[in-house]
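The complex is shown incomplete by one protein chain, all other protein chains being positioned as in the whole.
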Amino acid sequence: MQADPKGVLTGVHFMDGDHACCEGALAAGARFAAGYPITPSTEVVERFAARIPMVGGVFIQMEDELAASIAIQGAVWGGAKAFTVTSGPGFSLMMEHVGLAAMTETPCVFVNVQRGGPSTGLPTLPGQADMMQARWGSHGDYGIIALCPNSPQECFDLTIEAFNQAERFRVPVMLMMDEVVGHMTEKVVIPPAAKIDVFPRRLTTAKPDGDYIPFQPDDDLVPPMAPVGMGYNFHITGLTHDERGYPAMNAETQDRLVRRLLKKLETVPCLHEAEGIDGADVVVVSYGITSRVAQRAIGLAREKGVRVGKFRIVTAWPFPDSEIRDLAVRVKAFVVPELNLGQMSREVERAAAGQARTIPVTHAGGSVHRPEQILMAIEEAAR
Amino acid sequence: MAKGFVKITVDRCKGCAFCVEFCPTKVLALSSAFNSKGYHPPHVVAPEKCSGCDLCGMYCPDFAIFGVRGTEAD
Partner (left out) sequence: MSAVCIENPVEQFLRMDRIPHIWCPGCGIGTTVNCFARALIESKADLQKVAVVSGIGCTGRVAGYTKLDSFHTTHGRAIPFATGLKLANPSLQVVVYSGDGDLFAIGGNHMIHAARRNVDLKVVCVNNLVYAMTGGQTGPATPDHVITATAPYGTYEPAFNLPQLVEAAGACYVARWTTFHVRQLARSMAEMFARRGFCFVEVLSPCPTLYQRRNKMGDGLDAMKAYKELSKTRHGAPTSEVALSRAGEIVVGKFVDRQRPDYGDLMRLQLSETLGDRYAEPEACTCG
């Protein structure tokens, strides 16, 4: 389905990642946002607050992130596409509601412009230390999708992708930016609305009055939603529920429901960028701003004759297990630079299953790697 | 002459006696019989006094009784 032109700021822009993310949301059809100010994400909703009254929709600054993260879900059930924006401390507060969205299969987008942590940490400086939290932050077994942009252009493009995947899989999607990508200003091309594909809300074709079974999945394991206010009388609960949506607290229903919540994500497209893999001894696996530094390091390493390839993670969750596993048998080692003390590197190591070494290049956050740090690891890996 | 009547869903009752207590004309009393859950449901002891006001229906937390205006034949 084509994007609604009212929200599409077609043109060639010079804007930062936060602003581009907002434009991506508007282009994707987001007409409701709830937020709470937190550096370095606030500009996303500040821009939304300025834009949405002229596009048609609502922005409300809620009293805290707990409220923001559930207000968007109310808005989704009210019929809107909705998102919220935050950084580390707010992301932590939102975790219960990530679980609610996963359990009730509420399509929505959570943007985390990561900063240094833990706790209050480094509000104005980058980190990438919320990656595991994005996957495991709420309690219980559930799955989410997480995407990592590495440029303002990608902040625009991947926000649209995030909304589309949220609707397609009825799942919360995390857009894992970082402070540098959020605050760097680059060229952002916004195409005409006709060239932007948006995934519409999956609504049931069943009639009200008993025909509609709220959590009866389609063939792709995703159940269509019903519009509120049209007599479907559906019930949504965070309790373990059966296909009717009624609480059914027993192990059998739990097994059926929770396994489906994970299984439906097996067909999530694994977005990534692979280059120079053939014949490589070493592959650098990176994402977000670190991938930009890694690119430089790869260039320097190739100048020195090292056969090094690049695997840039865009879909961080579900993790690109099969891609890494296939690479692991072909290369000596993975080098995984991140602005954290080893998070996605653990996933790489797990997926590699001993077929290749995994060398993390850690960084506690607060700035970005120097290319030389990554180069050293590449050279060490190639030995 | 009764102006109303009540309908009781016996097995839904939990014997709280709100209906018995708050019926304005004391139409009901708890029965000595048990329902399938082991509670004493209400039964009508003074049908001629029932006005069908449905206060019993409004009080009943278990939706086990309600009052109707008119006679049962209507």
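By written order: A and B. Residues from 1 in each chain.
By our rule, a residue touches a chain if its C-beta (ideal position, glycine included) is under 8 Å from a C-beta of that chain, and two chains touch if they have at least 3 such contacts.
The shown structure was predicted, so the numbers you read here are calculated from the model rather than taken from an experiment.
Engineer: Would you mind spotting which of A:His235, A:Lys304 or A:Arg370 touches the chain that isn't drawn?
Structural biologist: The single option touching the absent chain is A:His235.
Engineer: Using the touch rule from the top, list residues of chain B that touch the missing partner.
Structural biologist: Where chain B meets the chain not shown: residues 7, 9, 12, 14-18, 21-22, 39, 54-55, 57-63, 66, 68, 74.
Engineer: Tell me where the left-out chain touches chain A, residue by residue.
Structural biologist: The missing chain touches chain A at positions 1, 4, 6, 29, 31-32, 34, 53-58, 60, 62-64, 66-68, 70-82, 96-97, 100, 200-201, 227-239, 246-247.
Keep this in mind: only the chains that are shown with their structure count from here on.
Engineer: What is the distance in Å between the mean C-alpha positions of chain A and chain B?
Structural biologist: About 58 Å separates the centre of chain A from that of chain B.
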